[in-house]
Structures are given as structure tokens and as C-alpha cells.
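Selected chains from the complex are presented in situ; the others are not included.
Chains: A and B, in written order; residue numbering restarts at 1 for each.
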Amino acid sequence: MLLYLLDLFGVAVFAVSGAIVAARKRFDLLGIAVIATVTAIGGGTIRDVLLNRHPVFWIKDPAYLAVILGAATLTVVYMVFRKPPQVWLLIADALGLALFTISGAQVAEDQHLPGVIVVVMGTITGSAGGLLRDVLGAEVPLVLRQTDLYATAAIAGATTYLVLQAVGVDRTPAALTGMVTVVGLRLAAIFWKLRLPVVFAPDDEVRKPDPPS
Amino acid sequence: MLLYLLDLFGVAVFAVSGAIVAARKRFDLLGIAVIATVTAIGGGTIRDVLLNRHPVFWIKDPAYLAVILGAATLTVVYMVFRKPPQVWLLIADALGLALFTISGAQVAEDQHLPGVIVVVMGTITGSAGGLLRDVLGAEVPLVLRQTDLYATAAIAGATTYLVLQAVGVDRTPAALTGMVTVVGLRLAAIFWKLRLPVVFAPDDEVRKPDPPS
């Protein structure tokens, strides 16, 4: 029950982030609803299709779609009056990433898949929604750029979760520690500018500076 | 039988629209065939995969691929000689959207899924092909922009179809009315500039005017 509520909370948070991005791109009201939905359910949908889990979670339980529409509507109403508070959004987004990464990893674990697949499924569940959001907005996905540590945080959190269990920690504290790892890395990336190294291909193409984006 | 012919007609129309877009992007002949195919079968394929309907419709019945290749070939031959008639294309495209939206909704209905899922599946079936076409062309999907009412028309049409049935209308007239709703909204958007509201995020980013596109 708690897990289900946390899952709905993660869906709501991602719907808010999708709605804000779509509004900035000047999509219309239903375009905003579409982007909010894709951001919120994209990762879990790809996970379910890859693992052959049918019906897909939001087809089985339409409460997810109701939560998304509610969250997107509130976001739109809020944005009519005020600028969305960027910092709180980033923190909520980090929580959503953490929740989805660990719940995605647990789904793969319950199917007795090898550890590397568990990490991959957690990462897909956590980050594919944001990736689809950026692709639909025709942007280079933030998920993959150096400024974000997005996929990185998911991979690290899912790995932490698995390693702790392997050394004998129970599932619940391992899951909580995994989530804290995700949130911690994301916030460190955002507030203390923690970065992974970038490799420059020694090429003409990279000698041109990127335009600031 | 009539439904099947209408379905093939929808596939042909979307193949034409994909071929025109691909030719404008200067894709080569097989690139045009690929884009025409993705546009025509993308929505139905995603619907079938999400609903676990196997084999996917065009794998089960290769007539769809034959129709797509025929339509794309005729389009290419036509474009060598003349500018494609934009208005007729838009009308045909609205018809294709209407056909696919209602047939997608009916597929979900036949699986006894809740109403909101029926609307979502109709919308996906109708509009995902055009969305994939735009993503492959690295454009912000027209489906989502305010100038289009594309997803909006699909959502409204599928909802009309469901509401009419809920108040006792038979399936066939409900389907026809749903299709008329889709076509009407699309053409109103195109010819009378009907628009859904756009929310401006109160942000620096949106103070810059969009380049005309």
C-alpha cells in the first residue's frame, strides 16, 4: 500500500515536470497533457513491454492516468499565476527518479533476472520517461548530458540496492539506501555541480565550442 | 469488410503524408519508403504492442505494407511532376486520423478496457504515426504544437464515440459521429485557425519570440 502510494507520487511528480517543459515549449493544453503522460508513464511502460508484463501497469490500473491529469491540471493552473519554483521541482523530480529506479529494479528482481538486468531495468524505469519527454520536444536529452547525472544517479542507486542485498542487508533498508543514493547524487549534481568526466573526441567537430544551451 | 477497406485507406493516406514530409527533408527513395511506413503503421503498432495483440496487424496481413509502398511510389511519381495539393492532403489526413482513432478505440473497447484507456488507445493509434514521423525528421512534433489540434481532435473524437454509446446510441452511428468530430475539429483548426489555449511559463525562456516555423 505504501509502495503503491509512493508510486503514484512518483507519477505525479514526473507529470508536473513534463507539464512545465511542455508549457515552456508552447504546446497547447492537450499537448501538455500528452507530454505529462509520456514523461510519467514512459519508463514503466518500456519496462513492462521489455519484460512482457501485461497488462501494462497503467492499462491495468487507470488511477495512474487520473493522477497524471490531475497533476498536469494543477501545474497549468499554477503556471497561469506564478513561475514554478525550480528548486522544489528539482528535489521532487529527484524523489520520483529514486522511487521509479528502485521500484523498476524490484520488478526485475521479482522475475529472478541477473543483477545487470536489474540495474538496467531500474535505470530504464527511472529515466526513460524524461528521455522521451526531451525527444518529443526535439532536444538533446538532458538525461544524457554531463550537466545532469540523471542516468548515472539511477545506475548508482540500483547498484547500491543490489550490492547491499548481496552482503546481507534486508530488502527494505537496501531499497531506502538506494533511493537516498539517487537523490543524493542528483542533488549533488545540481547544487554542487558534481560531474562525470566528458571524453572529447579529438576531432575537428569538437573544437567548435558548443553554443550555450 | 468495409472497416478493413477503410483501414487500408487510412494507411494509404498516412503513407502519402509521410512520403511528402520525407521528400521535403531530402531523404532518398528508401528513406521516403521508411518514413511513409513508420507514419502509416506507427500508431497501430504501438497500440498492438501495448495491448499485447500478436501478431501485430501488419505482420499478420502484409497487404498493409503493399498498400503503403504503392501509395508512397505514386506520391513520389506525382511529386516529380507537380506540387502536391496541400488542401486535399490535409483533408485526407484528417480522414485518416478519424479512421485510426475510432478503430483504435474499438480495439481497446473489444478488450473491455475502461473508458479512459479506450480514449488513450484511440489517440495513440491516430496520432503516434505522425509523431514518429516528426521525431525521425528531428522536428518538434506538429502533433503537439498549438497550430494543429491533432491529438486534441483524436481525444475529442474518441470521447464523443464513448459518450454517445454510454447514452444509448448504437456503435455504428457513434463511430461515425466520432469520426465527424475528428475531421471537423482538424479542419476547423486548419481553415478557421481554431486553437487550444497555450500556457506561457512565466520564464525568461518564453519571452524570446519563437522563430516562425
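Details
Criterion: a residue touches a chain if its C-beta (ideal position, glycine included) is under 8 Å from a C-beta of that chain, and two chains touch if they have at least 3 such contacts.
What you are looking at is a predicted structure, and each value in this text was computed from that prediction instead of being measured.
Here 2 of the identical protein chains are placed; the entire complex in the file holds 3 of them.
Here is the rule we go by: only the chains that are shown with their structure count from here on.
Per the touch definition, subunit B reaches subunit A in the complex via residues 49-52, 113-114, 116-117, 120, 131, 135, 138-141, 143-146, 149, 151-152, 155, 195-203, 205-206, 210.
Of all residues in subunit A, those touching subunit B in their complex are 20, 22-32, 34-35, 37, 45, 49, 54-56, 59, 62, 65-66, 76, 79-80, 82-84, 135-138.
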